[in-house]
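Note that this complex is displayed minus one protein chain, with the remaining chains in position.
Here is subunit A:
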């Protein structure tokens, strides 16, 4: 991730092309992948979903575990991405949104990763007239929904915190001779969930949070898939 971020500009990036990478090699050394609320039901069927703190701001963030150790990923950077659901955060790459410090407007940026971005081959960003290509339009749509959902996800995290529905849990896994322990992870506090006041339960049901909370809680079972993959 040491690649520079550039604001996309039809003059400067007129000839740029982005090659597709269905192995998502850029995330090969990332074991936690951010997940947004609208992805929870899909992601929960394949990956354990946990809450961690953003190391920069301390804010709670929802993530899918894709590797049992830091700097490993059991899906990305492998021969084949072996799951049905691909988190949107993986699909966005090499694009990102960034707030312009002066105008406070969100700007579309491209990550200068030579493995994916160049002038030789791949999907063109602009056509001969300098209009955005269909590919780029699609990516922009993806970025926009991601940003929208980021707000919703933060609200969900705030709810979890407000009703004290999170608690820290170290996850200890024995795989063969190796013992792996994860800390800094927060999961749903089942006991608190079971003793929520009726009016709070109704509120969480009506705003859709309750189903998401149960899905996050259930997803922990997917840890077994990762264990199996470590051995495989």
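Going forward, a residue touches a chain if its C-beta (ideal position, glycine included) is under 8 Å from a C-beta of that chain, and two chains touch if they have at least 3 such contacts; residues count from 1.
Convention: contacts and distances are computed from a predicted model.
Novice: Missing chain, UniProt name, options "Macrolide export ATP-binding/permease protein MacB", "Electron transfer flavoprotein subunit alpha/FixB family protein", "Tryptophan 7-halogenase" or "Putative zinc-finger domain-containing protein": which is it?
Specialist: Missing chain, per its UniProt entry: "Tryptophan 7-halogenase".
Novice: Decide which residue listed in A:91, A:167 or A:221 touches the omitted chain of the complex.
Specialist: A:167
Novice: Contacts of subunit A with the missing chain: which residues?
Specialist: 53, 55, 57-60, 161, 164, 166-168, 184, 186
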